[in-house]
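Below is one structure, written out as structure tokens; the observations come after it.
Here the complex is missing a single protein chain, while all its other protein chains stay put.
Right, subunit A next:
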Amino acid sequence: MTGPGIRTPLLGTSLLAWRNLSHDRARFIVTLIGVGFSVLLMGVELGLLVGFARTTSGLVDHSRADLWIAPAGTTNVDIAGRLDERRRFQALAVPGVATVGKLMLQFGFWKKPDGGNESVSLVGIELDSDKLQPWNLVEGRVADLQQQDAVIIDRLYADKLGVHAIGDTVEINSRRARIVGFTEGLRTFTQSPYVWMTHRNALVYPNYRPDQTTYLLVSLKPGADAGQVRRALRERLGRVDVWHRADFARQAQKYWLITTGAGSALLLSALLGLVVGIVIVGQTLYATTVDRLPEYATLRAIGAPAAYLNRVILKQAAISAAFGFGLGTLAVYVIVAITSYGNVAVIVPFWLVLVLAALTIFMCMFGALISIRRLVRIDPTSVFA
């Protein structure tokens, strides 16, 4: 006879695990908050790491160059010396090179309309080249940069730079500049906002000679071997660095995140989140296990193998992981949404969600080990006590 309402989708160890947790709701909620908080902490710190990494290499990642030629000894894209334009012609003569574009990148001083100065990064581009253009343009047109004193900045830094709309004028290195457009979400790790302008205009502000630039961006002919061309460029051009685009992006990330210690600090915080999670899960699972020792002893007495008891504990850990992960990930995405309007980016791509899921599972399973160790020593004769 099977009465109505007595079926359950869970049976066996899954049923025991779920009921053990859900029976004490207060403790279960504490566990979930603990796991969720750990996921949040790990998610935000790792998301910051990804955000910083992408910020440090944003210009390189968004370029369409196969190779970057940089002044010798360049360690990151934001800080570099100067190259003579004759290098461009030398590069064009190397077999396999299709086109070579110029990119200016130098610091400048921005004088706000209402007074006060800010440091900015001047990005001089060639409008007739597709090697690098401002992306995520939300107001104005790139073509408007053709005008003599035209610049484009990012909305995120508009307040910091004291401008609000197209047409606002400022001074850069004591020369007039006028806002002709805004991008959105182009952050800089150095906190010196990118100010986009034509290469021609950029030469004026930092007082470069007309035959100077910062980088040369190389596009290869179809079928050309990038490694071979890179070696040829280094031989032909002498004292310069030649990077594959991806390598230069990685170098920029490495420089800012590792050599400055910023990445280590973020990784350490993420590790702390993992440890906090392990402690919380371990403690609450152990408390639940100790409370239910007579039941585990009964199971053992009636013939349950040790593996069956362990499965109950591991499933409790898995349930805590699943619910805690859901809660934590939701909180992470709230932070991602909030920070998308700020200077600091928390970026959580799908692969990072998978990493967080793996870390959460590891955290909960590791936390369950203490309980499993306790059950290994359980004495089934204690049921007669």
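Operating definition for what follows: a residue touches a chain if its C-beta (ideal position, glycine included) is under 8 Å from a C-beta of that chain, and two chains touch if they have at least 3 such contacts; residues count from 1.
Here, contacts and distances are computed from a predicted model.
Enquirer: Assign the chain not included in the display its UniProt protein name, restricting the answer to "ATP synthase subunit b", "Sarcosine oxidase subunit gamma", "Putative ABC transport system ATP-binding protein" or "NADP-reducing hydrogenase subunit HndA".
Expert: The chain we cannot see is recorded in UniProt as "Putative ABC transport system ATP-binding protein".
Enquirer: Among A:R19, A:R86, A:R141 or A:R176, which residue is in contact with the omitted chain in the full complex?
Expert: Reading the full complex, the residue touching the unseen chain is A:R19.
Enquirer: Decide which residue listed in A:R230, A:R300 or A:K315 touches the omitted chain of the complex.
Expert: Only one of A:R230, A:R300 or A:K315 touches the chain omitted from view, namely A:R300.
Enquirer: Could you tell me which of A:L127, A:A226, A:A287 or A:V383 touches the chain that is not displayed?
Expert: For the chain that is not drawn, the touching residue is A:V383.
Enquirer: Counting contacts across the full complex, list the positions on subunit A that touch the omitted chain.
Expert: Looking at subunit A, the ones touching the missing chain are residues 1-3, 5-8, 11-13, 15-16, 19-20, 22-23, 294-295, 298-306, 308, 380-381, 383-384.
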